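Structure first, then comments.
With one protein chain held back, the other chains of the complex are shown just where they sit.
Take a look at subunit A:
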């Protein structure tokens, strides 16, 4: 169903971090941007759709005011808002927001870090744009920071802090079907597998809490009012967001899942794990009748690689990209 295409070489190998691959399509310029985190560097590659041009950029996690600190990066993710695209980088020290091509840093938010390290590590992880003008970023304390993003310029403000989680945030996702009918449009997940379902607005409204089973939910997606969650046990679970009803449970992988992605137009679901497998599934959800179907379509084994990032390259799921720990390339697969 899918076949391997030419790989994209990276300047550095990928670190073992959840959701360690982000993809942004710039349709007017026929370009795709990819980012992969390597320790304290974000590797960025811009590729032309004809596959002829590649350009690389590296971003260091540096606090703008204090030239003396570099810190390990936890995640880099593109956030596509209707008015602008930003690249958000979360690290041990704080949150950086760049123009999507990585050229200019437009905002910096420092985390409260204790002077001497404490038993609990401090970091930001879990990044998602939601609604017209918000970017949410999770923190190791369990807090979720909501930033209000103006349609242009650098006047970004921290508008709200959501404090419902007690464990470190792992991932955040917003409704990606484009449907305005879905009441819930944001889901946040944590290290204990707990999830909170939100409705965004001037004040974010907590709609539901889905309790965890004491195993990390490492990657989460929200599609057609259904929460898709990947866990450390290798399971994928599908919950109705607002009620928390469990619709489906899949014994999907033999090791920790590191990444889930959904192609919103076709309902293809991608799951990737430390077991070196990437699997493609097909989802059919009819909210009106509460019907959920999930079928397995395809396996790809990236031999001897613990996969840490996997993303579709387009909304139909025509192609997807994969990277793994210690791997200095992005492997691409395209539908045959």
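Throughout what follows, a contact is a pair of C-beta atoms (placed from the backbone, for glycine too) under 8 Å apart; a residue touches a chain by one contact, two chains touch by 3 or more; residues count from 1.
By definition in this document, contacts and distances are computed from a predicted model.
S.K.: Which choice in "Small ribosomal subunit protein uS7m", "Mediator of RNA polymerase II transcription subunit 18", "Poly(A)-specific ribonuclease PARN" or "Organic solute carrier partner 1" gives the name that UniProt lists for the one chain left out?
M.R.: Matching the unshown chain against "Small ribosomal subunit protein uS7m", "Mediator of RNA polymerase II transcription subunit 18", "Poly(A)-specific ribonuclease PARN" or "Organic solute carrier partner 1" yields "Organic solute carrier partner 1".
S.K.: With the full complex in mind, choose from A:94, A:126 or A:232 the residue touching the hidden chain.
M.R.: Answer from the full complex: A:232 touches the omitted chain.
S.K.: Please pick, from A:1, A:161, A:254 or A:334, the residue that touches the omitted chain in the full complex.
M.R.: Within the whole complex, the residue contacting the unshown chain is A:254.
S.K.: Of A:80, A:161, A:206 or A:245, which sits in contact with the chain we cannot see?
M.R.: Residue touching the absent chain, from the options given: A:245.
S.K.: Which parts of subunit A are in contact with the chain that was left out?
M.R.: Residues in contact with the chain left out: 12-13, 15-17, 38-39, 67-70, 72, 74, 92, 116-121, 123, 167-168, 170, 190-192, 214-216, 232-235, 245-256, 275-277, 290, 292-296, 299, 301, 303-306, 325-326, 328.
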